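Certain chains of the assembly are absent from this excerpt, and the rest are unmoved.
Think of it as A, B and C in the order they're written, each chain with its own count starting at 1.
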Amino acid sequence: MTSPSENPADLDRSDPEGEIGARAEAFRNWGRWGDDDVLGTLNFIDAAKRVDAASLVRDGRVVSLSQSFDTNGPQKGWRRRTNPVHTMTDTGVDAERGNQGFPHGIGGADDVISMPLQCSTQWDGLGHIFDHGMAWNGRRAGDVVTSEGDLVTGIEHAASVIVSRGVLLDVGRHLQPETGELEDGYAITVADLEATIAAQGPTSAVRRGDIVLVRTGQLARARRNGWGDYAGGPAPGLSLTTAAWLHRTEIAAIATDTWGFEVRPNEFDAPAFQPLHQVVIPNLGLTIGEMWDLDELAAVCAGLERYEFLLSAAPLPITGAVGSPINPVAIL
Amino acid sequence: MTSPSENPADLDRSDPEGEIGARAEAFRNWGRWGDDDVLGTLNFIDAAKRVDAASLVRDGRVVSLSQSFDTNGPQKGWRRRTNPVHTMTDTGVDAERGNQGFPHGIGGADDVISMPLQCSTQWDGLGHIFDHGMAWNGRRAGDVVTSEGDLVTGIEHAASVIVSRGVLLDVGRHLQPETGELEDGYAITVADLEATIAAQGPTSAVRRGDIVLVRTGQLARARRNGWGDYAGGPAPGLSLTTAAWLHRTEIAAIATDTWGFEVRPNEFDAPAFQPLHQVVIPNLGLTIGEMWDLDELAAVCAGLERYEFLLSAAPLPITGAVGSPINPVAIL
Amino acid sequence: MTSPSENPADLDRSDPEGEIGARAEAFRNWGRWGDDDVLGTLNFIDAAKRVDAASLVRDGRVVSLSQSFDTNGPQKGWRRRTNPVHTMTDTGVDAERGNQGFPHGIGGADDVISMPLQCSTQWDGLGHIFDHGMAWNGRRAGDVVTSEGDLVTGIEHAASVIVSRGVLLDVGRHLQPETGELEDGYAITVADLEATIAAQGPTSAVRRGDIVLVRTGQLARARRNGWGDYAGGPAPGLSLTTAAWLHRTEIAAIATDTWGFEVRPNEFDAPAFQPLHQVVIPNLGLTIGEMWDLDELAAVCAGLERYEFLLSAAPLPITGAVGSPINPVAIL
């Protein structure tokens, strides 16, 4: 079998199902970590990897890679995804007025939140996407995620896993040195990723078990111009043809500063929706991060001329969740 | 002025307001980091501290310190605190049945959550507790936390801060070697903390900028016996008299495996409610973690005979929140 | 075919599936109102019925039949059902303090709610229960209610329907004149219903299109003794054998003052769960009300010696909902 092309020009734009299927078959990791596996490519992170990653902490600097969680976010209701609604059940105004009924001058504030798990910076869990009714590791989708949640690969299984070496690939800056921003609809290729690595130098070499962060610059543009269609509209992102690279590099996870990680509109003339997701989540078992804020990190890395760091990004262990809001931190 | 006693026997059990007030006055850090400060004792974490903490990663092991987030939690409605409600907006059962309307065989699952920010493992933000209508750093409570949220010291300000050296003090195991569990109502004293440090050895020495984790064993008991009144009922915890130690050690933050960090019932005959909170949050500016799961970490530390580690516990940057659900990880 | 027995003593307590199946087959209304029907027995309410019902308004008195909606309700988490969580997004305390930013002295309060649709007084929609994978009118359950909601028989279809003659059957008072309360586990029979009607007199005659309210007295007991297991535990309620009566009377809907309308534990030795629901919702197409408060109404009816009234109980038109919180009102 010929390996699927890594050149977007070779894609048959009339046949998303064929192009997806070829890559799903070529890069499928089912069974690689046993029949009971619930972690997929996160298995590439081992103890030595983490010790090595910790050794990258030289400046003692922490950069949060999270967007904020509030009603000013980009969500507009697609798939019932709203921005977070945070409300107070007690406040300082109440405490100061003395209506809380507590003794000896103590007062308190308390709060609640209601939010989609993928409203802002997040990990996609392995139960988030299916391929022809099949979930990660070859399980039937309906056996994995019911109305009770993800009974098999819920995000809680990754609670003590996602700490590893992080590598920033600032593709936006490499390809568009003046603006640092890729245009919406730009499909990042394997060649682009490799050219960025080459340009940034050896600290951005990508190795097994890494968590790769690809900056497109779209978030910076949205900050400047308003959200517009950031949540689901046209965006720069990875080409379907990068599936090969995502597979052969044996990275543990990948994240971008866009809503959907892959390029939009998708690279087909026929109706298509997130074909790279369909290849990499259920077939490779790849954990994907979306809506990360990589702008401050990009500035710090450029300043230090160093693109590697310790990345700590444990999800909230929400039982049965197919995703989790997170505040990933790069520790340099 | 005499420093307030560190011996619980000296407390005037009829006068919580007096005992609180004496400690608030003695240990108040207002202005210590400037008028605009929003971090309190988290300021004790500096770059060198983090570099040092990262050097503690020797085994490449990650231990999650988070309880799960689901409806099986301990909350029973006090102050409208419920357990998290996680619901699916799309499932694998739907995907497998083919009712999602997506092209080329892709299917998806999505979910939402509704929860109090202090329902499970969490940080208390600096706007969570007030002392006589005053918030951290001497601000009026009503100027800080309104129905819009914490407009000044919201948890988002700590998004890139809480990575430091963690130290586990397994007081439960030290005082109750057979069970590893302190009784409900047991007030942990300064002497207990220091004896635990001495017994555990030099890796548990507490230093400026540390995040101290105090294990009481109550969570282990609740796991065995059922939640009962874990959320707000009798519990082992820190004595009000430890305020002095919390101040002079210059720790950055502290967390326990109980609902409320301090001993309950509180150490007074007069009506009292969380007096140590009233001293340390608004006056010291101390960040407190509650409902952490320290059991696996305790076993690991005992096995390694090492009680220090890199602790990464960034809150979700929920704008204006007075607390945040977290998944803290110890990296050893 | 022999009609299923109306005597609970005749039930084969080892065979719930058989007893349910016999009644489902005997009383099935599928197709009765056409293939597209979305209302079931609510079709029995016609214009003349409503004109007649309105003529029962003689005293101008309104009695709310709703329990309250707040955190003090009976829910304990079964099936992720919690009590409602009501929070404020603005308050009078804020307005009085002047922090809302509005001009010319106006201030405001606003609020949000998060709740299961069946947390308190409610209607069960026709999509709430299925019988062997089939929904009302013979549709496949999976074609009707997906993760998107009830795409066919959502409660919004009943938005302008449920106004009719209401009849109160105070079975609690009739069978237990001293306490007015049936014991938990008491199975109300057809004979009990008819005896109550006879005792109450002609104003409680049950006719086609009526909404029948059966008071057991359990809510009064819960009010006195605390909720206990009101939500799902033992309760008085209708026997499975009343299915025949529910069918032949051609009532439009029925409601009780209990969590689950039918007797609990259910009338079987084999594992069983809400067998009468399984017969009457998907097969008869009967709309069921639960957790209604019938105590004040019972007192009013007894005082007036009149058990009929105009009943207005329109659901909130929540698109695709399988139930709705309601405040039903009896107008006498």
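Assume a residue touches a chain if its C-beta (ideal position, glycine included) is under 8 Å from a C-beta of that chain, and two chains touch if they have at least 3 such contacts.
All of these numbers come straight from a predicted model, not from anything done at the bench.
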| remark: One sequence, 3 chains in place; the complete complex in the file has a copy number of 4
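The rule is short, and it goes like this: only the chains that are shown with their structure count from here on.
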| remark: Leading the contact tally is the pair A-B
| When the centre of a chain is set as the mean of its C-alpha atoms, what distance in Å lies between chain A and chain C? | 46
| What whole-Å value do you get for the distance between chain A and chain B if each is reduced to the mean of its CA atoms? | 28
| task | Please set out, as single numbers or ranges, the residues of chain C touching at least two other chains. | result | 85, 87-89, 91, 94, 97, 99, 114, 147
| query | Any idea which chain A residues touch chain C in the complex? | reply | 85, 87-89, 91, 93-94, 96-97, 99, 112, 114, 147
| chain B residues touching chain A - in the complex, by the definition given at the top | 16-17, 20, 46-51, 54-55, 57-64, 66-70, 72, 79-81, 84, 86-93, 95-98, 102-118, 127-133, 135, 140-150, 156, 159-161, 163, 270-275, 277-278, 310, 312, 314-323, 325-327, 329, 331
